[in-house]
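Note that one protein chain of the assembly has been removed; the remaining protein chains are unaltered in position.
Right after this comes chain A.
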Amino acid sequence: MLNTLLPILLFAALGLAVLGALRRVNMWRRGRASNVDLLGGLLAMPKRYMVDLHHVVARDKYIANTHVATALGFVLSAVLAILVHGFGLQNRVLGYALLLASVLMFVGATFVYLRRRNPPSRLSKGPWMRLPKSLMAFSVSFLLVTLPVAGVLPADFGGWLLAALLSLGVLWGVSEMFFGMTWGGPMKHAFAGALHLAWHRRAERFGGGRSTGLKPLDLSDKNAPLGVEKPKDFTWNQLLGFDACVQCGKCEAACPAFAAGQPLNPKKLIQDMVVGLAGGTDANFAGSPYPGKPIGEHSGNPHQPIVNGLVDADTLWSCTTCRACVEECPMMIEHVDAIVDMRRYLTLEKGATPNKGAEVLENLIATDNPGGFAPGGRLNWAADLNLPLLSEKSSADVLFWVGDGAFDMRNQRTLRAFVKVLKAAKVDFAVLGLEERDSGDVARRLGDEATFQLLATRNIQTLAKYSFKRIVTCDPHSFHVLKNEYSAFNGNYLVQHHSTFMAELIGDGALNLGQHKGNSVTYHDPCYLGRYNGEYEAPRQVLRALGIEVKEMQRSGFRSRCCGGGGGAPITDMPGKQRIPDMRMEDIRETGAELVAVGCPQCTAMLEGVVEPRPLIKDIAELVADALLEDATPVKAPVTREPAEVQ
């Protein structure tokens, strides 16, 4: 009886799976066109899956091993089951292979089950709680029905009752694993995930590469939508990417806005996009909600505007673009791209940048700096430093990109310290002075692509006038934009963060350094230096050269937590239960360090905004400048003055 029933079950489930797959593909195809290498992507997919994806998953050894056993066991047993039970190739060797595969899958499923007994809050519940049982049903059923094939048991063992039970088990198994895979069950992640890896919009990320610059909007194309209004305005492979989510909640656990109680949860956002692409409500979402927003009140479909139907605007504006979610995502989903795409629509079409957003954007247009300061004051911080101007020298080894920190009195201390270091190392450097403009970072993260492109093209025009070997900046945001985002507008430069440059100077012995005196030190990795550009080592190298042993925070390196200052978040200022910099300061306090070294004007401002008593905040440039040993120049006796009579 089983011999007739099993092929029917298998092929019926497979047939339905193919139908579901076609239906799903059509949902993705509602998105806009995207330039992807379809065939090359498919060919590269197995390697991307087994190497790149596995690297991310392997940060958690338990689940990595569990997944390898379950997935490998499943793929093998599915193929072998189709051969053995579907096509009736009742070969003993194949039978034994199928037995082994199903045992492997069963072992994996058992560990999935154990993880699910007391799941952490980041994991979604609902249908995902059913999955380990379905995996077990599949593996156990195929194990048992294959025993006669392998010759372990006689063919008619157990009679019709066992046969009926096994058919039910197989039915359950193939429903979840084949049918559910393309009709929206938890196994959808395998189907959509594989294709997402093949047709990822940032193929450069695979093979150890990095791709973090936002993709430009083509403003010259009058018909192209300005950002994303409806789910169908995403490119098709973005929609596919949303569908790949496994709801593991690694993003949720890493998100600073979620932890601060702001109304954002990256996992829920991606699931809302899935609701948007398929149509429906978020009532079936079985994970943590956006803080402060109950589940079940939002709905959408591909042709309905996202904001205020599917997602509220404050959710989108809570993001600091710190990329912690993208870094953690085992499916390599691009959350930040999606958020910025939707912000673009709000800013460019609706003029709905919240709070100080509109004012900052207007200032950027009218004064080239977000604060609206008179552009003529851009070099006031260096009035007494006699800085060489590139407009006078027309060429230099190093172009020192000052950034908008020039208008901020706290950051001016950092800038002056770095100039002191440059001078001590006798570097041939120059600044643009009044010709420099805001890099466009804030405008772009706030969704104002037009102002970003305006600033970028003007800066590129200015830079084209001069010759220099590299650009060095103390601001990781300018660094990222100049390095990764100007190339789309034909601005290609060698750009370095000042920590990298100082590490080089120290390595070349160009600096005569003493030791850092006093307090113990920890280091806070800026998102735009670390996760965006992979520079974790140079700042630590510089600190080591000062004789500092960095007391690392638990969240450091690629897991560093945002200070709350990125993505225009201080400008849009979404309320939460606590402030992100306060949480970061708690991380710093846990190390017991009395001083935190930073490398970013935003981080400095955010962390210094935490009420005292708290550890001191110093930029790496300040620490280096403090440790500089002056050359043995004759010391002038201090001029003694007669104390004047004070009345």
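Simple rule for what comes next: contacts are C-beta pairs under 8 Å (C-beta built on N, C-alpha and C of every residue); 3 or more make two chains touch, one makes a residue touch a chain; residues count from 1.
We take it that contacts and distances are computed from a predicted model.
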Out of "Electron transfer flavoprotein beta subunit", "Carbohydrate ABC transporter permease", "Glutaconate CoA-transferase subunit B" or "Carbon-monoxide dehydrogenase small subunit", what name does the UniProt record list for the absent chain?
"Electron transfer flavoprotein beta subunit"
Check the options A:Leu22, A:Val75 or A:Ala366 and report the residue that touches the missing chain.
A:Ala366
Give the residue, chosen from A:Asp156, A:Glu349 or A:Glu590, that touches the chain omitted from the document.
A:Glu349
Specify the residue from the set A:Gly158, A:Pro375 or A:Gly609 that touches the hidden chain.
A:Pro375
When the complex is taken as a whole, what residues of chain A touch the one chain not shown?
222, 226, 347-353, 357-358, 361-362, 365-368, 372-375, 448-451
